[in-house]
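Input: one structure, supplied below.
All protein chains but one are shown at their positions in the complex.
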Amino acid sequence: MAQRVQLFHTCLVNEIDPDVGMAVVRVLERIGFEVDVPAGQTCCGQPAFNAGFHDDARTVARHTIELLDRTSGPIVVPSGSCGDMLVHQYPHLFDGEPPMREKAARVAARCREFSQFVAETAPDAIGGTLEAAIAYHPSCHLLRGLGVREQPLAAIARVAGATSVPVREQEECCGFGGLFSVKNADISSAMLDRKLTAIEASGADRVVSCDLGCLMHIGGGLHRRGSRVRTQHLAQFLDEAQSR
Amino acid sequence: MSDARARILARVRAAQRTGFVPIAQPFRAADTEAGLKACATDELLARFLRELTAIGVEPFVEPTAEGVRARVAQLVGDSAVLRWDADCLPYGAGDRLAHAADGASPRDVQAAAVFGVTGCDAAIAETGSLALITGRGKPRAASLLPPTHIAIVRPDQLRQTMGEFFRERAAELAVAANCTFVTGPSRTADIELTLTLGVHGPGRVVVIIGPEE
Partner (left out) sequence: MSDAAPAGFSARAEQAIADARLQGALDNVTALFGSRRAAAFASLPNADAVRDAARAARLNAVAHLGEYLERFEAKLQGNGARVHWAETPAEANAIIVKIAKDTGCARAVKSKSMVSEETHLNAALEAVGVTPVETDLGEYIVQLANDRPSHIIAPIIHLTRQDVGRVMEQRLRVPYTDDTQRLCATARTRLRGEFLRADMGISGANFGVVDTGTIVLVTNEGNGRMVTTMPRVHVVLMGIEKLVETLADLDACLKVLARSGTGQQLTVYTTMVSGPRRPGDADGPDELHVVLLDNGRSRILAGETAEILGCIRCGACLNVCPVYRNIGGHAYGDTYPGPVGAVVTPGLRGLEPWRDLPHASSLCGACREVCPVRLDIPRMLLALRRDVADARLQPQSLALAMRAFAWTASRPAFYRAASRVMRAWLRVRAHDGWITALPGLARGWTQSRDFRAPAAKTFQERWQERAR
């Protein structure tokens, strides 16, 4: 019998780009997993947490923890920032509530970001063909929060015809930062500008990342510039390569 | 003033009860020199010379005491010198500098010196540093005011690391007015990150290593 995994789809995937969610499902199913989507998902609560409204974040987190704790098995999260929130911040949010803290820790231990999960369980099951020059953008919470550095690059490398091109200051923050992108729009835009210039200079056809927030920010900027470079979540990229 | 002291310490002590300091207790000093192998003098010397060169110090190795004295004489010529007391300089280097300024000279005479000649209290191989501890006959000005500083080092003064020096000389350091580590010539890059040597301290540092005695 195939192993079941739970998909925590995230609010951005749900509302803005459901294709990413469908791609994650297809990639996992091709590997041989069965995907469940627990009902009633809304958001991990990070926007409130990052803005300093911890009580509000806890309200949302409680809801999310309870619905995930009713399930079992690995929880796949197609986002570095939501992944980091669930894994690192959730337990601390409930430092003052030991029973909830315990649940949060239990859920945290089951969570894996998408590329991390694939690398851990079936790195060789990734493949396919897609000719493209890829600028991989490591989102900050994925890279420095969860410590996921090589896994997405390894996955891209398994796609025949795909080349990861180096990007100047590749690991530097793109400037999204959630609400930072509107609250500190000037600074966010300046940071984006550097990133876009570096991406365009790299010769890449597409930007691939594991975080939809970064992709919306980078993609929105590329579109504004009239660039032909497109953005894609890693799952969509792998799905496309496997479908050919 | 003692009111301020009492209030500050009271606040600090109260704060220590509530503040979040993420450190494991009990605190255990990590071994930062794990794997450091003891070095023979010639290895230490080789390392010291490499580091000196890397930081822009001119090294000389003289196989005899007379060689050291001759080297000093050759370097200073008949320019004005400010030196440590003769009995604080190794290899009798003070003998040829009998009329040089020293710690007892008036400040304007000291400031007119072109060369400063000192010994050292230790030489740190890992970093190319000279350790200079204050004391009788060892004016700080000699390694600070003149544009060129000549330091005479005995091989037995070589130590591998600063940590070793600290372990050995802790008691002395606790009572000496000043211990200064000199690691190369004075420098700045404050203007447009462009390097300039000799902004306040000596712009040229020479180290003469003599024979084992």
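Order of writing sets the chain letters: A and B. Residues in each chain are counted from 1.
In this text, a residue touches a chain if its C-beta (ideal position, glycine included) is under 8 Å from a C-beta of that chain, and two chains touch if they have at least 3 such contacts.
Nothing here was measured: the structure is a model prediction, and the numbers come from that model.
Among the displayed chains, contact with the absent chain in the complete complex occurs for A, B. When you scan A:A2, A:A109, A:A160 or A:A185 for touch with the missing chain, the hit is A:A185.
The hidden chain makes contact, of the residues A:A2, A:V37 or A:A201, with A:V37. Interface with the hidden chain, as seen from chain A, comprises residues 9, 13-19, 21-22, 25, 37, 39-43, 45, 47-57, 59-60, 62-63, 140-141, 143-145, 171-173, 175-178, 180-194, 216-217, 219-221, 223-224. Mapped onto chain B, contacts with the missing chain fall at residues 1-2, 4-5, 7-9, 11-16, 18-23, 25, 27-36, 51, 85, 102-104, 107-108, 111, 126-127, 129, 134-141, 144, 161-163, 166-167, 170, 173-194, 196, 198-202.
Quick note on the criterion: only the chains that are shown with their structure count from here on.
One simple way to say how far apart two chains are is to compare their mean CA positions; for chain A and chain B this gives 53 Å.
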